[in-house]
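Only a part of the assembly is drawn; its chains keep their places, and the rest are absent.
Naming follows writing order (A, B and C), and every chain is counted from residue 1.
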Amino acid sequence: MHGGTAAERARSMARSGQHFLQIPGPSPVPERVLQAMDRQVIDHRGPEFGRLGREVMDGCRSIFRTAGPVVIYPSSGTGAWEAAIVNTLSPGDRVLMAETGQFATLWRQMAARLGLEVEFIPGDWRRGAPPDVIEATLASDRSHAIKAVMVVHNETSTGALSRVPAIRRAIDAAGHPALFMVDTISSLGSADYRHDEWQVDVTIACSQKGLMLPPGLGFNAMSEKALAASRTNRMPRSYWDWAEMLKPNANGFFPYTPATTLLYGMREAIAILHEEGLDAVFARHHHLAAATRAAVGAWGLEVLCQEEAEHSPVLTAVMMPPGHDADHLRKVVLESCDMSLGAGLGKLAGKVFRIGHLGACNSLVLAGALSGVEMGLARAGVPHRAGGVAAALAVLAEPGDGGLRTQERHGKAA
Amino acid sequence: MHGGTAAERARSMARSGQHFLQIPGPSPVPERVLQAMDRQVIDHRGPEFGRLGREVMDGCRSIFRTAGPVVIYPSSGTGAWEAAIVNTLSPGDRVLMAETGQFATLWRQMAARLGLEVEFIPGDWRRGAPPDVIEATLASDRSHAIKAVMVVHNETSTGALSRVPAIRRAIDAAGHPALFMVDTISSLGSADYRHDEWQVDVTIACSQKGLMLPPGLGFNAMSEKALAASRTNRMPRSYWDWAEMLKPNANGFFPYTPATTLLYGMREAIAILHEEGLDAVFARHHHLAAATRAAVGAWGLEVLCQEEAEHSPVLTAVMMPPGHDADHLRKVVLESCDMSLGAGLGKLAGKVFRIGHLGACNSLVLAGALSGVEMGLARAGVPHRAGGVAAALAVLAEPGDGGLRTQERHGKAA
Amino acid sequence: MHGGTAAERARSMARSGQHFLQIPGPSPVPERVLQAMDRQVIDHRGPEFGRLGREVMDGCRSIFRTAGPVVIYPSSGTGAWEAAIVNTLSPGDRVLMAETGQFATLWRQMAARLGLEVEFIPGDWRRGAPPDVIEATLASDRSHAIKAVMVVHNETSTGALSRVPAIRRAIDAAGHPALFMVDTISSLGSADYRHDEWQVDVTIACSQKGLMLPPGLGFNAMSEKALAASRTNRMPRSYWDWAEMLKPNANGFFPYTPATTLLYGMREAIAILHEEGLDAVFARHHHLAAATRAAVGAWGLEVLCQEEAEHSPVLTAVMMPPGHDADHLRKVVLESCDMSLGAGLGKLAGKVFRIGHLGACNSLVLAGALSGVEMGLARAGVPHRAGGVAAALAVLAEPGDGGLRTQERHGKAA
């Protein structure tokens, strides 16, 4: 039942015990969520489903921190990207994006394929989207040709967190009416995010990162302004159409068959997040990220992200010393320690590896993961100093509120 | 964890034991499939995933009975409808569809929204798509303006099975080059279907019916001709793009994060289908359907589908006597017997109820389900004769190959 | 993972869908209970375990209807039989038992092995223990040599329910100080039972019948009188020792490692019973049993139990016509309908088959089960009339309180 030939299976199982899944998503699914999903499907048009649907949609709002609607698609996060575009923009529309890394680049490709004209602020993949450039660009767009500013909150390929409130202020400072769309695919549920307070028009998310679910759900939260745009824009659409979703959603139902078992899991995942408290969740991830950076520093390696205020609480991308292949290290770690690390993507392939510390990660899991990296660096012959784990433990042993202060800076003062 | 307020939960749980989910999909998920899915996610770019992906894709081919590719989307079946269209057709293209029921009507709406011009062969919702009308229509389309013939194999809203081989012969008889697209959303895995042998160009399917999985996966199988069309058609697309899927699929991977846990389940579901043998599976469903029709006849009620050769092996829609509301009956059955029946859809709302006997259904489950209908008819005061269950048992007690012969007629001689 | 060779597995899985487990225990485990058990173990000496233990023990008391202690062993019900004996009696003690069937006979064998002298009231395996004979026997035991009256509440081998309140009155009428021990192994949770009100001294039970759990837990509920006996009796014991259990139990803990996952399930099973309400649960089982007897009568077959007031709500044993082998019928039913029926045990081997309708059984499951029996009788060539299922449906369609009245007679007036 675990696939492959018997021989392959024997090999893959020759390692004992728990796999460490330390990629920046999908993140490990908590036992309670797995348990909630391990259940027969129900009639998606019956009364029990209506209660489930309403509960999940209400819960979503609390996580996106919005009083408005959140639509849930059976899709990946990529699908939610497409939904955001086809519901609000029209062929030929001009949009402003920022090259924060591989996922910003892929979203730009999608936008182009769907007929948009993309102005792409260049970037070096080592920091978030630049509020000042955004402001200047919008200010110079006197004709308001730019219809949307589209930003990736947490660049999963680099570990840089764009400062969404600062970008909001940049748009406002330019007095520009563009829609503001934010991809929170890898940040939602692990990094502070506030759809309403930050006046985002469309927030894009998915299930398998901070929400601690398996992949299979995509989300759009939308403002009144975005809904208004959706009533007049001219992109053909059917599956992704918000209006079709919102009608039955009002009673907890969906226009087509929803992914029932993932919704069971979602209800439980939302409960878990609220039991810990969202602020505590975000503080935990800042703490884990700070410990990870301490380890990287102690190893004498370099963190990819170069902006102190933009270090991701979700993942840390680590640069390899020149001449050393990150994918070789990852292979060594997988085979000797049964841990999966994230690969470098796009132009970073082979040059960085990524350590995920999102979702249900906690201190001891992180300590185990960093131990695996430290042993792997030695086994793979990568030049480094020992002591990374010890440095991380020193951070983890602290009360754990330093990270939160950084986060508050983002949310309130950045 | 089972949702709702404590009071609601107490109420919903006040019924003991097993719920009978007899809607025409989602169908009950076998325990082995639930078990296979109850498992931690893995790195979707790692070697174990590659093996899983290849195994599932190979398995898909065996179920669609094609040597060509099958792409798997995180989506509902509706998404797979959209994928079929946007990959092969261009805005303004003319297509030929047949009004077999509610789902044909919804697919037509989608086609119109995506910019197609639909010629819709009218129907009375009591039979499959008419091969003769299709042939005549195509024959008169000298300019080959019609780019695709799009048919629903099993109309989930009515319980009529269109004769796909006969339609294929109709297209060929007219010498028409239109693509042939077939929606097997509720038939695949429960009714005989042969993508290659019947020369279908695009087959659309989903996970939660004959494949016995929870909802969340959509499928497209495609012919060489369809692939060729996809290289030149002019529908903007990104999420659904076949070319993007097929590249990584070759190694068992996906262009974006796939719905891992559903793929675990899919591997097991395919194994279950092959252990029984596809022909035995189809014969079983014909047998269950024949028993259901015997019950309906004994009750003195009328089966909606009026073509003997087009009775669905997947579900049976039953007409209510005039003046009696099907939804009231369904409510009575749900509350007194803890069984979910399918509602009448669209213009059939309140006029029919639908009994699903697809997927993992077997003789005793069907006997239990028909018992629930018989008791419900009495409780709801619907005029009927007793003895439906007895009539069904008489059919179920037969060796069980009569149904198969009907099916063979479809596949080989119709 | 489903065992056997690949070929065996293929064969065993060639049947589709749901197995009907209609033996009189283990009974089918509800999905919620399976789900609750599908969880990592925890420290059996930590605070979370203490809460679990207390919750389960409190819940047990509510099911046994006692204010006193209930001890829980990792064991089968057989172990709980042994525990009852070794904690209260001494080698050479005389006890009074009644030959109600195979399980009474096995309990007597155990008593003899453990050094007791058993007076065994003979019986024909077609009724419960006789209160009048018990009264007469005790009355003539002037020296009070008899130390315990030991009765099986629901004889799982025959489907006869002994009238415990009447036996209590018989003991009282004889003015006899014997301990009163009752085996509720197959009745607890499906048939009305009241440890305190009926002044039972030791109640023996297990997990896999009315409690709807997998096998693996045995129970003893005990009166003050039984506890007093346990302080002076002279049977060597260690594992089963009540005193050792009761000390840590006070805080929710156990003297040795308990069967944690079954306790998870037990918490959920108790919640399910209370959500429905114990009285409603018992009424349901009376109703199901009445329907089953109606089917047996319509088939022209005979129910083994011959006392109207002692028909079991838990199972119905059906006599085969002379010359027909019950085990052949069971084999035919298993192979053609994928249903397990209970075998005749001991001297009833081959002569009866038993239909379980305990635990989570409901109307439609029973209707499916009886359908399987009716088809099996035909397939196996057993002389019978059709119409059993129809007769059962007629009973099941009634409001469903008739059974309860019978039960109340037991509890209050019998």
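The working rule: contacts are C-beta pairs under 8 Å (C-beta built on N, C-alpha and C of every residue); 3 or more make two chains touch, one makes a residue touch a chain.
Just so it is clear, the structure is predicted and the values come from calculations on it, not from any experiment.
With respect to copy number, the whole complex recorded in this structure file holds 4 identical protein chains, 3 of which are shown.
In this text, only the chains that are shown with their structure count from here on.
With centres taken as mean Cα positions, subunit C sits 53 Å from subunit A.
We define each chain's centre as the mean of its Cα atoms; on that basis subunit A and subunit B are separated by 34 Å. Of all residues in subunit C, those that touch two or more other chains are 1-2, 35, 38.
The touching residues of subunit B, counted against subunit A in their complex, run 1, 3-4, 8, 12, 19, 21, 23, 25-26, 28-29, 32, 34-46, 48, 51-52, 55, 73-79, 81-82, 91, 109-110, 113-115, 206, 208, 214-216, 218, 235-239, 241, 255-262, 267-268, 334, 340, 343. If you check the complex, the residues on subunit B that touch subunit C are 1-2, 9-10, 13-18, 20, 28, 30, 32, 35, 38, 272, 275-277, 280-281, 284, 337-339, 359-365, 367-369, 371-372, 374-375, 378-379, 386-387, 389-390, 393, 396-397. Contact residues on subunit A toward subunit C in their complex (touch as defined above): 1-2, 31, 34-36, 38-40.
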